[in-house]
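With one protein chain withheld, the remaining protein chains of the complex are depicted in position.
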């Protein structure tokens, strides 16, 4: 139903970044390697490179997310691009024409890239299908479908700590069913060769046919965490709670909240991740969130580098190093 | 009542850009020529020129308009200016002192230019009358009075397609009475020598003494469109509809909506324009909006170049070419 190859140009280079599906291991690795080179830039005193000078990048947010918008805005500014922040109401998208008119207007203003956040699955794909050849689209989260830059910053963080994806056991804990983050993570890990992916959560929050995702299902947290190298905690959306799918925050924490004691069954050097923002006392207690195993703030730092990598690759359509050399 | 010469400095150079009235053909042509030179810039890979580096441009919007604000913001950034976006409530303007205090404060911060959007006619003039000699004011739409940058981007678009203004017949269709866009367009076309300007609309939406504007009035769309070179469709404000001036959207479209069939009576190479955003199915159907005759997205593109031209001329007070040479 969704054409994944729309993401690549005729030379197999990244043009849009909409979903992990359809991207091969070489391309994901190239993004991670490019992010590695930007990782140094953001630690420098002058945190800017002129790669996208004169380019116009639009944060096209149909769903509010100060946090995600901020990371893209910082990544764009550190690439020296001009950034335009537009908050649009989702009501407009019900009329498809209006959304397309908005898009075509921005393209007529020579905007070069759209960072799209939308509450409907498939919105970023829809936009990518309708932009002109010189424009790139980055999916910053669409409904319950995908959040590919989040997944890649997670992969970047895992690679920094574990080096070899092909020897890892990774557990994802929480609301797997509704999580675009989990979906993108599972695709990324599968592509990068992670041999064992576990999902842990109550029956109501696990997809109906998990075997189609190639994951192992656990309903007991301790069972699922036993011997893993990486624990990824998902954020619990409060609206799920209200929707009566879960008894209470307290009960959720008792069953699926991460504590030092539960963490003891993982490998001794296991790392703990979370896409943020954390609900302390719901998904994990503060001792874990701020503990030695937590790499949560590293994820945030790597998020800037990974977004700089994706943006610069999509705009340049060839490796950054080569671009720098050519010019 | 309004002193138009406030727009020019003692050497007859553009200082403020408030209305087309009072500007002569040479100056309008100079703006269009300057915009032509910027037109190339916005199509380049690095879409920036350093002409206004270190200048501070304030989008002073008392009336919300994401679209117009965006075009000015992009134009300013592509001239390398720093941009400040301020959304102010119109309630403040009821006390004139408060507005002036706001202005004088921004001037004291060494802001160089105000882009003013306001629901009251004359607001930009009022502000221009009270700023200090080094500050410029651009009218981005004031009440039902004027929208001069819109008119000039329309002239730019017409010139690109028709070359010679002095041989054209142009029709403006819709709510002429309340439209600041139409008023500014009529003044611009008159000054640039368009020999025949027609306005087409229901009796209730045509000014009482149209002959004072030097235009011909038609109430029948087909009659009015016969043989024209350019069709300018105005946006229908929904509030007019609610105000019982018009029976219904459907009825409006039947009488004044543009279709391929109605368009057939124009010259074969006639172009169709609209200031945007389009109400599809009200002012025109999608076949026309997206058809071969439509230059609507070109208008948007040219809007950036025209705004860069006006901004740089008002800030430099001499031709851009000369400025580059002198410095």
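All chains are identified by letter, namely A and B, in their written order; residue positions are counted from 1 within each chain.
Methods note: contacts are C-beta pairs under 8 Å (C-beta built on N, C-alpha and C of every residue); 3 or more make two chains touch, one makes a residue touch a chain.
Keep in mind the model is a prediction, meaning the values are calculated, not measured.
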item: Option touching the unshown chain, where A:13, A:53 or A:280 are the choices; value: A:280
item: Options B:84, B:217, B:265 or B:297, residue touching the unrepresented chain; value: B:84
item: Positions on chain B contacted by the hidden chain, ascending; value: 53-56, 82, 84, 86, 97-98, 101-102, 104-111
item: Chain A, residues in touch with the chain not shown (by the definition above); value: 42-48, 66-67, 70-71, 73-74, 77-78, 276-278, 280, 286, 297-298, 300-301, 303-304
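The criterion applied here is as follows: only the chains that are shown with their structure count from here on.
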item: Interchain centroid distance [CA atoms averaged], chain A/chain B, Å; value: 42
